[in-house]
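Let me begin by presenting the structure, written as structure tokens, before commenting on it.
The complex is shown incomplete by one protein chain, all other protein chains being positioned as in the whole.
Showing subunit A:
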Amino acid sequence: MKRRLLLSLPLLGFVVLSALLYRGLAMDPATRESAMLGEPFPDFELTTLADADRRVDASLLQGEVTLVNVWGEWCPTCKQEMPQLQALAERGIRLVGVDYKDSRAKGRAFLEEFGDPFAVNIFDPEGRLGFDLGVYGAPETFLVDADGIIRYHHTGYIAPHEVTDVILPEVTRWRD
């Protein structure tokens, strides 16, 4: 009996390992957590989309819980996400946009067409701020607390139900 148990050990090990690897295969790498969680919002010095002479830096994100949304005119999902961002702004949440790898003209046209829920839009044509945030696709949304620390990261599009199911609870959580 002991011998049989001993002999079945490799098989058992194989089964466990297979189950583990099979589970790994089904995992979506896009849902992994951002490396920036718990880190201060990266330093930057850029202009705003509206005003090429106005320079802004990371102090823009101090003092209030803010949602930072990375978008671009070239990004089709960003267009679908705008109503959700409008809804969040209407609930009194401060939104700051990062116009990522865009031209000023196209970025402005986008806001004219789809509405502008943002308090400010940081203009990041070369994607430098995006790179420091670890952004690898738009849209991405970061929740920054009153001390300027990144607390939550949403990869991809915020679906309509996620406004109340995911984003609002996170905002409330970090406001207190």
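Here is the rule we go by: a contact is a pair of C-beta atoms (placed from the backbone, for glycine too) under 8 Å apart; a residue touches a chain by one contact, two chains touch by 3 or more; residues count from 1.
One rule holds for everything that comes next: contacts and distances are computed from a predicted model.
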From the options "Monooxygenase", "Cytochrome c-type biogenesis protein", "Stage V sporulation protein R" or "ABC transporter permease", the chain left out of the display has the UniProt protein name "Cytochrome c-type biogenesis protein"
By the document's definition of touch, the residue of A:3, A:23 or A:161 touching the omitted chain is A:3
Missing-chain contact among A:35, A:52 or A:159 belongs to A:35
Residues of subunit A touching the missing chain are 3, 6-7, 9-10, 13, 29, 32-36, 101, 127, 131-137
